[in-house]
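A protein chain is absent from this complex, but the other protein chains hold their places.
Each chain gets a letter, A, B and C, in the order it is written, and its residues are counted from 1.
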């Protein structure tokens, strides 16, 4: 951790997990951000001990996270924390003048929705100031806020595919979203579910029609379009480390829709969206900030097929893009666009 | 290949592929069938050369398939052949008095449907006599036929999940079927798509809303219920060898449905169906003839989640069960029920 | 659990783990054994709850293991327990007249060796009576003992490859054994090491030159040949569930050895050994009790390449074969020989 006056000092709080690692990896080489503070629950360890692959690449002290200390050295803080823990830090940091990109769910939802699906909110004051960090839709607001709620991984991939069609979808019928995620999305903590033997050569759905990302998708569709859509979400875990694919099924109001034309027009100036004429493969976006989208209409039935890297576009690289916008930098500065393929 | 007069001699035609291997594996230990003829396109090889894992287990001459020779030694023939090739064998074998279990698509569909999605049919005469080999639904007819059309893997898993709900589904609304298959379903032939590097850490849809199993599902639902359902089918390839999972989404006519009760009642005497109270995992049925099913209703939305082993219940073990029924044996004779887990 | 008087009642103690599951799977269909008692640490659960893939296949009460209760109902006990726990059960069961197949390390080694690598031994009395359960080498003794020490998975695959060459190996030089195991060998307990994300797309060695199976291999080579070999063992974990491959490197005393001829002669009457003329692939033995072996000599250098299913031949199916021998049954009764391929 060097001190470079031309760079903006940032803090990574919650450095132990996968999204913490991805943040570090992105920030190490970022041309305008400088890692000034790294925190986790306990501290007293170095980054290369937490993440051995960083050996000889980057070495920083990991401290027991302390909002006051963070505020002394950092202008922007990335919070890669569980929900509830996150809001307690965000609240303090905002008061101390630190900009916050919160990767948890704490500021993504309206108060009622949040409290219904998560827990009591302890920082109601800042909810109205938070901006949902989907740059393609909220770029201007992100520029002017000091609190970005970084979207969930599933909502990111789903919304980027569906939002362009809000005017066309027949809201009297349900939207069915069949989602598939790599295991990194389940976090670093070991459990019977994440044991290699449980995951390998297997696939299973979890929390069908009751996952917390369902209300997030629904609420954002409402905010964007003013309409109430009936969103039904079934996520699956895949024997894959990284990546996420969404298959969305719905009805449109009229036949004859050309979905690729709609997508191309909608995203014509967007560098982080790729439109395909054939079904996408998940791996082509792994390692990048791209959201890849294919869509097809048969009669009134619309099928949307989108993919992202769940811990980059679905978390850490989107967070850095948001920080870029908040700090007045070019949005794609330091953002990865070259996939890990092969 | 011993000759045991108390056993029924059978032929396996198309022994080179994965379903051919599965047939051999099942028949080697079958208490009432005796492998009397093994054929493939070229012949001149032994089974353990085609399938090295059979070394020291089973050794048989593989011959260039010849219907007349088959008829001399076998009473039942399993055809694990590509469509079109299959019907030319079936036609001859039936004329020679050999019972046929056809694992291809050739006799699964009504003539018009078949010719629309496959090719011109060259054995129209036998189509009316063929029985669709889904034992839970056509057991009696299978008993009395000499030609079973073994169902496709995707239709097997889909129909076993959906058919019990035909009376409840609102047919004015589309049914969306999001299917996931292991790579053995794509066959043994190498291609860029089946290269390890293309499949591993990846997932992709193929032939979305235009796969040939879509009309098969639709037609069987019509035959069973008399109703026209709007079936929409999107299959995916998974980085998995064996297994298949189906997620089906639809609307029912009225709220308050208890889908597990319906399934339990419907399948109460069926030994090869397992009903779950939580989402199924694909691997629990791998290696078996089981179809595992979970279902859930929210309002009028019905979600059905089913899984099978694609090359056993989706092909070879279902074929052997059909042959058991055709020969008057106990349906589950020699049928595997213990999963490969772990 | 039916009671069949023509069958020998057996107990499976330690039913929760992978080898416990494999034992149950083998015993469910075994023609001469009847599962009379199933135990684990806590009891109060049913087998299909411990192992959901057994649903509708086998349902038995799992009890808190109690030696006296076991002795009332079972004539043979399989102990799939951790070392140390195992000897305390074995001791009691033997005293109560129950034959024991111990899958732990507790009776595999001579006292000194055991206490050096494991812990203090609490059943010294029974060590001299125990027989090392490698049927190809100790068949006669197994027949006459009431305590079989089932070999470790690595020693099984290694010794079956190496022992035939003891007369030819130059014992002045070290033997290097590079072993590779699937993750089921690491047990069902979750840890950072067995997390899917740690294992997938990865490989690593562990305990190099200091694994407890090293002295087991060395001691058995000594017992068999009377010679002290310098055994050096490095195991690796593979991103695979099931299977184990051993690559052994050593020097022989004279050039001109034909290793395949030696193997074929040595194992000429052995049904569970397969000799190959080309390098073996691990998967061809997965699901079976086979040990597959290939070997090659260049000058005085001997390379031996062997593979087994680590939880079958390396544990549970070898245990059942040993029990067959102990009970006077045909050795391969109920032993799987058909691989899971594809």
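Assorted remarks:
Just so it is clear, a residue touches a chain if its C-beta (ideal position, glycine included) is under 8 Å from a C-beta of that chain, and two chains touch if they have at least 3 such contacts.
Just so it is clear, the structure is predicted and the values come from calculations on it, not from any experiment.
Touched by the hidden chain within the whole complex are the displayed chains A, B, C. Only one of C:167, C:201, C:265 or C:330 touches the absent chain when the whole complex is considered: C:201. The missing chain, though absent from the display, is touched by one residue of C:55, C:92, C:242 or C:313; that residue is C:242. Looking at chain A, the residues touching the absent chain are 18, 21, 25, 28-29, 51-57, 184, 188, 200-201, 241-242, 271, 274, 276, 281, 283-284, 287, 290, 311, 337-342.
One chain is missing from the display, and on chain C it is touched by residues 173-174, 176, 178, 180, 182, 197, 201-206, 208-209, 230, 232, 234, 236, 238-243, 245, 247, 249, 251, 279-283, 286, 296, 298, 301, 303, 305, 342. Counting the whole complex, the residues of chain B in touch with the unshown chain are 18, 183-184, 188, 190-192, 194-201, 239-241.
To be clear about the criterion, only the chains that are shown with their structure count from here on.
With each centre defined as the average position of its C-alpha atoms, the distance from chain A to chain B rounds to 40 Å. Centres computed as Cα averages put chain B at a distance of 36 Å from chain C.
Each of residues 197, 201, 239-241 in chain A touches at least two other chains.
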